[in-house]
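Yeah, one chain of the complex is gone here, protein chain that is, but the others are all in their spots.
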Amino acid sequence: MTEIRTGSGTGTEPIIEFADLRRSFVVRQKAGRVRRTKKIVHAVDGVSVRIGAGEACGYIGANGAGKSTTIKMITGILVPTSGTVRTCGLDPVPQRRVLAREIGVVFGQRSQLWWDLPLRDSFKILAAIHRLDPEAARERTDRLVDGLGIVDQLDTPVRQLSLGERMRGEVAAALVHSPRLLVLDEPTIGLDMISKERLRHFLITERAERGTTLLLTTHDMSDIERLCDRVLVVDHGRLVYDGTLPGLAQRVALQRVLVVDLWEPRPPLHLAEATHIGSEGDGVRQRLAFSPHDTTAARVLAEVSSQVEVRDLTLEEPAIEDIVRTLYHST
Amino acid sequence: MRTYFQLAAAGFHRYSTYRMAIAAGVITQSVFGFIRVSVMFAAVAAAGGELAGYDRQQASTYVWLGQALLAPVALFGWTELADRIKTGDIAVDLARPVDVQLSWWAADLGRAAFQLLTRGLAPLVIGAVTIGFALPGSWTAYPLGLVSVLLAVSLSFIIRFGVNLIAFWSLDIRGFIGLYLVIVAPFSGLYVPVHLFPDWLRTIAYATPFPSLLQFPIDVLSGRVLGVDALLVVAMQAGWLVLLVAVTRLLMARAALRLVVQGG
Partner (left out) sequence: MLLGSRIRSQTAYRTSFWLTVATSVGVGLIEFIEIYVILTNVPVFGGMTFAQAALVFALANMGFSFADMVFGQFDSMPSHLRLGRLEVMLVRPLPLIVQFVTADFQLRRLGRVAVGLVIMVLALGYLDLTPTPAVVYLLIITPFVGGAIYGALFVMAGGVQFFVIDGAEFTSAFVYGGSYAGQLPGSVLLEPVRILFTFVIPATATAYLPALIILDLPGPAFLPSWLGWFAPLFAVWAWVLALLAWRAGIRRFTGAGG
């Protein structure tokens, strides 16, 4: 990961802070022909977090775990049932318009750009809405558009853009007014690898240069790996982990997999350091799982080499979906 | 044949789930009904008690039947087919072993049946209880009226179907739908009975299939036209139906061709 300037750290007001945050919904369901039952769903069930300026947090969890609901409460769309939330020191729903100047939000599923107008116009309109100085706004837009690689798309109506182009446009739109906090709700969903990488790279640079705080919900673990230095895992409305990503991997202690390609088909290898979990091509490729807790990749490789000649190898990191899943099960 | 019956049942069932919409619809229909009754009463009164063959009671019948038939006949915009054409989903429909037009028709009949029972009966009840209206003079009005309503629903469907087909040729169909609504409403006798139109306007109206959508079923059902006259009216409806089915099938064939050429 590139060098990241962390925020001013302790002593300054957190950018986002919620204490014992709760949000419940009443869900009406049909139970049988005519009757309706009411069920209370606790989307967010007592979560407390402090996020300081300049941090980059990933917010992950299964669908329905409460991610979007929390985002809505942070950004002023939804009111908590109980508990407090402060974003940039403001109470989001009552002070929604003041808050809107300080934060930028990117919704993965919804667009904040003007659908039938050229992309360029969306930026101009947003600059006017935020009452930015036109010169400064234009400069800022140019830099954003440049950094995100959408200069050629400026005159295309938004509805004709590809998903990747549109998402980059959304991020630019969210940053036009140089907010202190950027919230992204599933920004890389449906994007191709190149667009994803472009977006991530840009966010990293933006953060490094301006110290923008980042809050990101995503299903893509590589987003977290690339962008975030802090991970928050939610399950059924509760916070089940709050720390670093390596820490998470370690806590759940899943196995890494060494994939070796041999010169010729071989029966499954028997090893002390690792377990054979699969073969491909009749034994030409073999997958060996080991626990990073007990041994290292180097030792496993050494043992393998002592038995056969290795032609090529790959190391697979723990599938982070599995990490998260294991974490759910362990709590 | 069985498939179409199932499709109709599905159409029926689908609309039964929108309970709130039914209540809302009934309220709106009643409000409009009261306004329209006011208008007709004032017109009849100003004409000295009888206007173009309508007295007070008959005018009330006209209004409440109109409100009752409004939902089943579905005069107002319907773009489901056009939406499917725009997204390309229509290719899926065309690949199925059921005829596209007939399957949508069946579903629409199911819908109409449901709405006839709910939003059809409700205004009639409300009208009867509050203001009252005249009943037909002969029992033959009922079966013939039912046939007329069936033809009207089908005719309305075919027209809407045809308008939606335009989506194959033009991307933005909203303008056409809007134009369609503008033309259909008055000529179908929605606001004022077509019989009240000045001669020149009435001639134009009769040259269109639109009176067959609302005015004629109302006429037959209310007993305004009886016996042979009623049969003639129904025959005219049937004639328009046959003609427009032919036209839309032609359009469909050309549309399907266009789809194949474009590569879907």
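Going in written order, the chains are labelled A and B, and every chain counts its residues from 1.
FYI, a contact is a pair of C-beta atoms (placed from the backbone, for glycine too) under 8 Å apart; a residue touches a chain by one contact, two chains touch by 3 or more.
Computed from a prediction, not measured in an experiment: that's the story for all the values here.
**Q** List the displayed chains that the omitted chain touches in the full complex.
**A** A, B
**Q** Which of B:38, B:138 or B:203 touches the chain that is not shown?
**A** B:38
**Q** Tell me which of B:6, B:28 or B:138 is the one touching the absent chain.
**A** Looking across B:6, B:28 or B:138, the contact with the absent chain belongs to B:28.
**Q** Would you indicate which residue among A:23, A:140 or A:226 is in contact with the undisplayed chain?
**A** Only one of A:23, A:140 or A:226 touches the chain omitted from view, namely A:23.
**Q** At which residues does chain B meet the chain that is not included here?
**A** The list for chain B reads 18-21, 23-25, 27-28, 31-32, 34-35, 37-39, 41-43, 46-47, 51-52, 172, 174-176, 178-179, 182-183, 185-186, 191-192, 196-198, 201.
**Q** Tell me, which residues in chain A touch the chain that this view leaves out?
**A** Within chain A, the residues that touch the unshown chain are 23, 72, 75-79, 81, 93, 96-98, 100-101, 103, 105, 107, 109-112, 114, 116-117, 121, 124-125, 128-130, 157.
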